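One protein chain is absent from this view; the other protein chains keep their places.
For subunit A:
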Amino acid sequence: RGLLRRSISHSFLSFASVTGACQAIQKLTRVRVVDNSALGNTSYHRPPKCIHVYNKTGVGKVGDTILLAIKGEKKKALIVGHKMPGPTMTPRFDSNNVVLIEDNGNPIGTRIKTPIPYILRQKEGKFSKVLAIARNFV
């Protein structure tokens, strides 16, 4: 699942350089959905990509909502971890993690196994339901 980049070499663009997963999440970053929703876990020939970041700057960090293109549909998602190093004492993950969300902030999945940073608890009001389904915190 983390080896998306290897699979791209099978296409006709095998000579082109594939960028390493970019640091923070912006338009066209491939992300990894970490909840157990059907939409996030069924395989598709294209990885889920970010198409918009709901932010003044186009760069999404932990706690920002983004618009994702999954399986030919548009879905909102919440960023729960990225590869870019943030402020000290905050965790840095090895993949860009994202949780699928409805427009009102309700998560689509029912369980999140991967660790979530404690910083998200700051936005208790909006994402309390996402925090409720999370199992591990870092």
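To be clear about the criterion, a contact is a pair of C-beta atoms (placed from the backbone, for glycine too) under 8 Å apart; a residue touches a chain by one contact, two chains touch by 3 or more; residues count from 1.
In this text, contacts and distances are computed from a predicted model.
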Candidate names "Ribosome production factor 1", "DNA-directed RNA polymerases I and III subunit RPAC2", "Large ribosomal subunit protein bL19m" or "ACOX2 oxidase"; UniProt protein name, chain not shown: "Large ribosomal subunit protein bL19m"
Contact residue for the chain not shown (choose from A:N36, A:N55 or A:T114): A:T114
Hidden partner chain, residues of subunit A it touches: 5-6, 20, 34, 81, 85, 88-95, 97, 113-115, 118-122, 136-138
